[in-house]
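With one protein chain withheld, the remaining protein chains of the complex are depicted in position.
Here is subunit A:
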Amino acid sequence: MAGQDQRQHRREDEEPADQPEPVPAAPAAQARDAEVDSLLEEIDEVLESNAESFVRGFVQKGGQ
């Protein structure tokens, strides 16, 4: 597999003590990108139009 040469990178040498890393990357925190934008447009078209009643109606019996 390509791009696997970083394997020796261990945690110890990643973290210089002085500088507080910005909390690395809850993907949450990141800006959206063009791919997501176009996916969202597609999703708008297929997503249940009445989300609230759809969610309320999704009732399951417990299983294993």
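Brief remarks on what is shown
Assume contacts are C-beta pairs under 8 Å (C-beta built on N, C-alpha and C of every residue); 3 or more make two chains touch, one makes a residue touch a chain; residues count from 1.
Note that contacts and distances are computed from a predicted model.
Taken from the listed names "ATP synthase subunit a", "Transport permease protein", "Proteasome accessory factor PafA2" or "Lipoate-protein ligase A", the protein name that UniProt assigns to the chain not shown is "Proteasome accessory factor PafA2".
Mapped onto subunit A, the interface with the missing chain covers residues 1, 3-4, 6-7, 9, 11, 14, 23-28, 30, 32, 35-40, 42-43, 46-48, 51-52, 54-64.
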